[in-house]
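Remarks on the structure that follows.
The excerpt is restricted to a subset of chains, each kept in its original location.
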Amino acid sequence: MQKITLLINCPDRKGIVTTITQFILERQGNIVYLDQHVDRQEGIFFMRVESEFDQEEFSIADFEMQFIAQFVDDYQLTYQLFDAYYKPRLALFVSKYDHCLYDLLGRYASGELPVEIPLIISNHPDLEIVAKRFEIPFKHIAVTKATKAAAEAEQIAAIKEHQIDLIVLARYMQIISDEFVAQFKNKIINIHHSFLPAFIGAKPYHAAFERGVKIIGATSHYVTADLDEGPIIEQEIVRVSHVHSVQDFILKGRDLEKIVLARAIKAHVEHKVLVFGNKTVIFS
Amino acid sequence: MQKITLLINCPDRKGIVTTITQFILERQGNIVYLDQHVDRQEGIFFMRVESEFDQEEFSIADFEMQFIAQFVDDYQLTYQLFDAYYKPRLALFVSKYDHCLYDLLGRYASGELPVEIPLIISNHPDLEIVAKRFEIPFKHIAVTKATKAAAEAEQIAAIKEHQIDLIVLARYMQIISDEFVAQFKNKIINIHHSFLPAFIGAKPYHAAFERGVKIIGATSHYVTADLDEGPIIEQEIVRVSHVHSVQDFILKGRDLEKIVLARAIKAHVEHKVLVFGNKTVIFS
């Protein structure tokens, strides 16, 4: 059996669900999941469909060609098509904080994440010990102002060599250049340690503490050229009070960061996230 | 323009989304909402569709007749069809607690709930003053063991007279007889002041306090013959701690009860709840 996941968006029009499900049905597909959403303000139709195909001779490539021929031009349709059994390959970028790294590798080792993690890249050598514990290749690429371009070239080479599908900034403390970002559109997920758009930039826990908020948060988002402004995938919060110091905020925030990042990765690799403009549609 | 909402469930089979959306399309319907869910364990297909029809001559009755003819037998399909512009008529049953009543009437007066409330029934006279403030007819029907059957007959007569679509037990402190319940299947919503199935029965806040829980909850559910065992519509929780007395639990619980009951009513009257077995599918 083969299984494909389709993510679609196009201008809304009558009968589109019928037509697309009919297309799958004609190819003997069994629709096991379908969710659609219409943004009525923008007039845009969004859909996620999972279909199973039992016939031996089914070819995803053929399906895709025929799908393009029938829909892409006629419906001004944008699509992504995934082999549901393929495991996306992740590169984790880290610096010195280890909590997100331990969390992701623990989940990976537990079989909780349907991915491969063939590469960890860091601008510091400190976390090599963690990578070793989980037997994952670790690449230390130092980054300074002077070497930034060369370092990013080296990072990109490693990413290509390992055929990476998704880059995860797991508390990576370097700003990625616009050129780097442009090569991996909607393929870099960052965890920001605040409830965006509150406390953009550095030291958000300190800023939250100064402001005297009663709730702190964390936000995972795709990385775009504008720092901390990319499409939000997931957010979560936890209550704080006057008894908590900045250190307590940071400590409580660790759990938020771990969970929010893990949820975002999970949604992405299960092809449940569709980016449109600067927002995301997250299918259930 | 007319607008209908369809709630459907039937054994799952290939092509069902296509066929039903095709049926609507052929009648010039514009699907403005579609959500479907397949319970793969049970092999059941669930769908909610909202469709708009612009043509003057469109008849909901005709649509329904044709829908029945094409689907009900052939697909072993159960359906509910609603005129989306009709406002369901609610009867509120209360006793002495007034917080849910104030909350619902405030929402009603604010235009937040797309309903009519032509009737409040109580086994005590105390809350007549609240009904009067909001200019809603109030019927005091005392209930004792001896008079229960007669009282329920009187309640049912009032419900029929006012063409009630949904009965809301807004902290009504009487157990409804099985005969009463049987007449209004999935048409009676209760608010239970605990996180069901924990603390079934009377005095759940006291029981929660005794157990030393760190979170309390409230649950709205359809009323069935089994006390507190009906299909759950909505639940919500709030944290408590050792500093809180039973009275604090009760006070904190009031807000839970109000919100959980209001959400359940809203979901029901917007036709987003589909009961299957002893569970609910809640469409978004």
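All chains are identified by letter, namely A and B, in their written order; residue positions are counted from 1 within each chain.
The rule is simple: contacts are C-beta pairs under 8 Å (C-beta built on N, C-alpha and C of every residue); 3 or more make two chains touch, one makes a residue touch a chain.
None of the values given here were measured: they were computed from a predicted structure.
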Requested in this report: Please report the number of identical subunits in the complete assembly described by this file, where 2 are shown.
Outcome: 4
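The rule is simple: only the chains that are shown with their structure count from here on.
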Report summary line: Rounded to the nearest Å, the gap between Cα centres of subunit A and subunit B is 38
Report summary line: In the complex, subunit B touches subunit A at residues 14-15, 17-18, 21-22, 25, 30-36, 38, 40, 284
